[in-house]
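All protein chains but one are shown at their positions in the complex.
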Amino acid sequence: MTGLPAAEVLWEIEAIKQVKARYCRLVDLRDWTGVVELFSPDCVFTHPVHADVTGPRDFFDRVARRITPGVSVHQVHAPEITLTSATTATGTWALHDYVETDDGALRYQGYGFYLDELAKNGEGRWVITSFRQHRLRMDAVPPVRSWDPKEGTSRDHHR
Amino acid sequence: MTGLPAAEVLWEIEAIKQVKARYCRLVDLRDWTGVVELFSPDCVFTHPVHADVTGPRDFFDRVARRITPGVSVHQVHAPEITLTSATTATGTWALHDYVETDDGALRYQGYGFYLDELAKNGEGRWVITSFRQHRLRMDAVPPVRSWDPKEGTSRDHHR
Partner (left out) sequence: MTGLPAAEVLWEIEAIKQVKARYCRLVDLRDWTGVVELFSPDCVFTHPVHADVTGPRDFFDRVARRITPGVSVHQVHAPEITLTSATTATGTWALHDYVETDDGALRYQGYGFYLDELAKNGEGRWVITSFRQHRLRMDAVPPVRSWDPKEGTSRDHHR
């Protein structure tokens, strides 16, 4: 398909998996500068709430306003990466996200897929060039009490 | 173990991961024809509800009747793939599934493992030849309100 040897294709696939892993981790750790660097400046965003976005900086400015202050969890699974050439690829990941803002305006758990396109940029780094989600379901979830990791240790103390 | 070079073993492992990823995605997107093609015609199914199944078409006919109309989410994690020969393999994946039918007859979130065996078929494609689950827990979950992605945007509009 690409003419590349198997080891090189696998190398690129692993690099692409790490881009998406890093994306999720940096969103949840609020490193927005690091997040934006994972996208091409002309990345196309297809999103139900933000239809008129003009690039990654604009998109993640909006995401940051939308989901902070609060806690978000973005977990991705079971990547299906296809190299469409030596420098372009498509990637599908299953998604579970759990977003709650401190003011309670957002409180959901969602399930679906990320349907991305990626390319190697001028520095030889894979970046996301098209960003889209397909949702299976989004649940409005009730508030929960935060668990204190010190709880439930009584059996340790009393034995 | 297989005599294959490392790059070839890794290539087959990646291919097997994509079979399982595709399985989950096509079940949740209701592409039953695509699902059936991921199995050998004589695949052995071990399932608590469907003990007397006669092959993938029969099995997924029953699954389709059982879980539709409704929404399902099947997410798999942390694959442990072992090539047992150049054309056979075992695969273990952690599983989280969330199944709800429109009539409410099914509404659960489950956790456990898929314990699969696979083989390369006549076309050189990996297919599942034995399909089995081990469950850690299955929770009957309450109905939840569906989240509208347009919710929670007030701060965007009013700033």
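All chains are identified by letter, namely A and B, in their written order; residue positions are counted from 1 within each chain.
Everything that follows uses one rule, which is that contacts are C-beta pairs under 8 Å (C-beta built on N, C-alpha and C of every residue); 3 or more make two chains touch, one makes a residue touch a chain.
Because the structure is predicted, anything quoted here is derived from the model rather than measured.
Asks: For chain B, enumerate the residues touching the unshown chain of the complex.
Replies: These residues of chain B touch the chain that is not shown: 5-7, 9-10, 13, 48-49, 62, 65-66, 77-80, 92, 94, 96, 101, 105-106, 108, 110-111, 113, 135-141.
Asks: Identify the residues of chain A touching the omitted chain, counting contacts across the whole complex.
Replies: Residues 7-8, 10-11, 14, 17-18, 20-22, 24-25, 28, 71-73, 75-77, 96, 98, 100, 144-156, 159 of chain A touch the chain that is not shown.
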